[in-house]
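Structure in structure tokens, see below.
Note that one protein chain of the assembly has been removed; the remaining protein chains are unaltered in position.
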Amino acid sequence: MSARVVHCAVGPDVIDPVDVLSRVGSDEDGAALLFVGVVRNHADGRPVSGMRYDAYAEMARKELASIAHEAAQRLGTDRVAVEHRTGELSIGDVSVAIAVSSPHRAESFDAARYVIEEIKKRLPVWKKEHYDDGSDGWVEGTVPPGTGRRVPAMPDAEVEG
Amino acid sequence: MSARVVHCAVGPDVIDPVDVLSRVGSDEDGAALLFVGVVRNHADGRPVSGMRYDAYAEMARKELASIAHEAAQRLGTDRVAVEHRTGELSIGDVSVAIAVSSPHRAESFDAARYVIEEIKKRLPVWKKEHYDDGSDGWVEGTVPPGTGRRVPAMPDAEVEG
Amino acid sequence: MTLSVNTLFFASYRDLVGASTLEVELSEGATVGDLVDELRRRGAPFDALPEEPAVAVNQTYALLDEPLGPGDEVAFIPPVAGG
Partner (left out) sequence: MTLSVNTLFFASYRDLVGASTLEVELSEGATVGDLVDELRRRGAPFDALPEEPAVAVNQTYALLDEPLGPGDEVAFIPPVAGG
């Protein structure tokens, strides 16, 4: 199937989830799914007043496009639209919106989940939480796979000598 | 957690998925998910021009409320909104919309999936496909669990004598 | 002594029976299974109903050995296809 996707963006513009959803869908599709990530008012039990998203913007755009393309392969359609926001966000602001559609529901659930999980693993984005007491801190993140080692991992557990 | 849910309806009114989504969400929630079921233009490879949804309306309302309450237990919040439409629908018309929100994404994905899977298993709703050649036919369905047998299933495979 | 129940047919079962409701008289102590048997004994079109259909009594799914009371609403539920 196509590796194109209908829409992919990283940047400071406000995200309208309804607009993202409106980019997917087709007469062939019986299922559409929209995931919305929102800044919430707590983190690990600590009250949060806002969040700053930093990104390695040029790379994040490429990486998000790769993730969306991979999701399209799983989905079996090119109907994937995703936006990730950067900058200062308040409680309730949308940080990410992912919309997909497909003939049957299983592929939509799988692909939407894939996009958000890969974003968390690989997208070069960082967030700084602003706490109610005026302090702030970087959110503990995830080391992306396929980097940070001196040698590549062995493809097989055993190698014949 | 609460067994209330924010919204649940079965009937002939047009479904606005954006309205359904707007019923969930809270400052505590970092994730919201919207599933939209749409009438598609094909079924098992056969062109479809429309679909009629029949329901045992009073029972469907009760059963959908039960499903939504069960989903709320899994979700850990009361933020579940679901609408199922009945009557004559055209290609692209929304037949079902399910919105949920929760502090973390895993519960939202799980609960939204639960609602649609249980609807398919248990909701007393039937659909008649209208084919492009002018004929029509009832969609092959699923026998709901917990009915249609003469005796209850044994809770254990072996019973001591 | 007899009891009267209100039987409902939906979708393909309604097409089959040619009616959406039917009042049926049963002996006291009758179960849902007895109602199914009684209808199937009447011959066509009822004998085309399954021997063990899905049913709801008063809008709750029920097993066929559930006893019926006067005025109960018993729905014959073809395989469902919502969503």
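We call the chains A, B and C, going by the order they appear; numbering starts again at 1 in every chain.
In the analysis below, contacts are C-beta pairs under 8 Å (C-beta built on N, C-alpha and C of every residue); 3 or more make two chains touch, one makes a residue touch a chain.
Everything quoted here is computed from the prediction, not taken from an experiment.
A.B. asks: In the complete complex, the chain left out here touches which of the visible ones?
C.D. replies: Even though it is not drawn, that chain still touches A.
A.B. asks: Residue-wise, where is chain A in contact with the chain that is not depicted?
C.D. replies: Per the touch rule, chain A residues meeting the hidden chain are 37, 53-56, 58-60, 62, 84, 95-96, 116, 119-128, 138-152.
Everything that follows uses one rule, which is that only the chains that are shown with their structure count from here on.
A.B. asks: Give, as an integer number of Å, the spacing between the C-alpha centres of chain C and chain B.
C.D. replies: Taking the average C-alpha coordinate of chain B and of chain C, the gap between them is 25 Å.
A.B. asks: On a C-alpha centroid basis, what's the spacing between chain A and chain B, in Å?
C.D. replies: For chain A versus chain B, the centre distance works out to 27 Å.
A.B. asks: So the centre of each chain is just the mean of its C-alpha atoms; given that, what is the distance between chain A and chain C in Å?
C.D. replies: 51
A.B. asks: Quick check: what residues of chain C touch more than one other chain, meaning two or more?
C.D. replies: Answer for chain C, listing residues that touch two or more other chains: 83.
A.B. asks: Would you pick out the residues of chain B that each touch at least 2 other chains?
C.D. replies: Within chain B, the residues that touch at least two other chains are 37, 116.
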